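This part shows chain A:
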Amino acid sequence: MTQLLSEILTKYNYWIYITLMMIGLYAMIAKNNLVKKIVGMNIFQTAIILFYVSIGSKKGGTIPIIKHDHGAASHVVHAAEYINPLPHVLMLTAIVVSVATLGVALALAIKIYHRYQSLEEDEILAQIREK
Partner candidate 1 sequence: METVTSIKPLLAVLVSLAVTPILVSSRSPNVREAWTFVAAAAKFAIVISMLPVILTGTEIVYTVAEFLPGAAIRFRVDALGMLFAIVSSSLWIVTSAYSIGYMRGLNEHSQTRYFCFFALALSATIGVAFSANLLTLYLFYEMLSFATYPLVTHHQDQEARRSGRKYLFYIVGTSIGLVLPAMVIAYNLSGTLEFSSHGFLTGAGSKPLMSLLLILFIFGFAKAAIMPLHAWLPAAMVAPTPVSALLHAVAVVKVGVFSVVRVLTGVFGIDLLHSLNLGPFIALVASVTILMGSFIALSQNELKRLLAFSTIAQLSYIVLGVGLLSPKGITGGLIHIAMHAFGKITLFFCAGAIFVATGKKNISEMVGIGRRMPITMTAFFVASLSIIGMPPCGGFLSKWYLALGSLEAHQMPILLVLLLSSFLNAAYFMPIVYRAFFCGPQESMFESGVKEAPAFCVVPLVITAAVSIVLLFIPQPFYRLATMMVLKITGA
Partner candidate 2 sequence: MKAAGLLIVILTGGLLIYATADFPPWAYPQSPASTHVSPRYIEKSIEETAVPNVVTAVLADYRGYDTMFETTVIFAAGVACFLLLRIRVEEGPEEQLFRHSLTGMTIRIKDGRKAPSDLEEFERIDAHWVPQDLIIKTVCRILIPFIQLFALYVIAFGHHSPGGGFQGGVILGASVIVLAMSHDLRSSLQRMGEKVNALLCAAGVLIYAGTGALCLAMGENFLDYGILAPLFRCDPVMARSNGIFMVEIGVGIAVMATMIRIYNNVSSAGRYDEGL
């Protein structure tokens, strides 16, 4: 029991990211409204970003900006003192990708709305079938 509890506590960030990801995934699959799906998509993406950021964190580490004095760059830096910067870099990319996808998706949603006067997938499909 205590083992389970510690398992839950030491990895709670991971549980939260799974929860968020599932919320996003559910919204993308089950929701009917196109914009809601787009929101779900973004939640899904941020959940993965949360996951990566969680990988990067390090007990006893501080933010990855090296303390330094001008001209005395030679002093030794210990990796254990700083948080792992690599996932942060990757996630900057991921955030940018997500906003790019968002832009395109919204543009598509607007285009669809102009054609069908609706954002509900079932109504649109019904209109298509009627034709």
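With respect to how the candidates were assembled, all candidates are chains of the complex that A comes from, given by their letters.
The definition used in the following text is that a residue touches a chain if its C-beta (ideal position, glycine included) is under 8 Å from a C-beta of that chain, and two chains touch if they have at least 3 such contacts; residues count from 1.
Quick caveat: nothing in here was measured; it's all calculated off a predicted structure.
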>> Taking the stated C-beta criterion, I'd like to know which one of 1 or 2 contacts chain A in the complex.
In response: 2
> Considering the complex alone, what residue numbers of chain A touch candidate 2?
Replying inline: 7, 10-15, 18, 21-22, 25-26, 29-30, 32, 54-61, 63-68, 73, 76-82, 84-90, 92-93, 96-97, 99-101, 103-104, 106-108, 110-111, 114
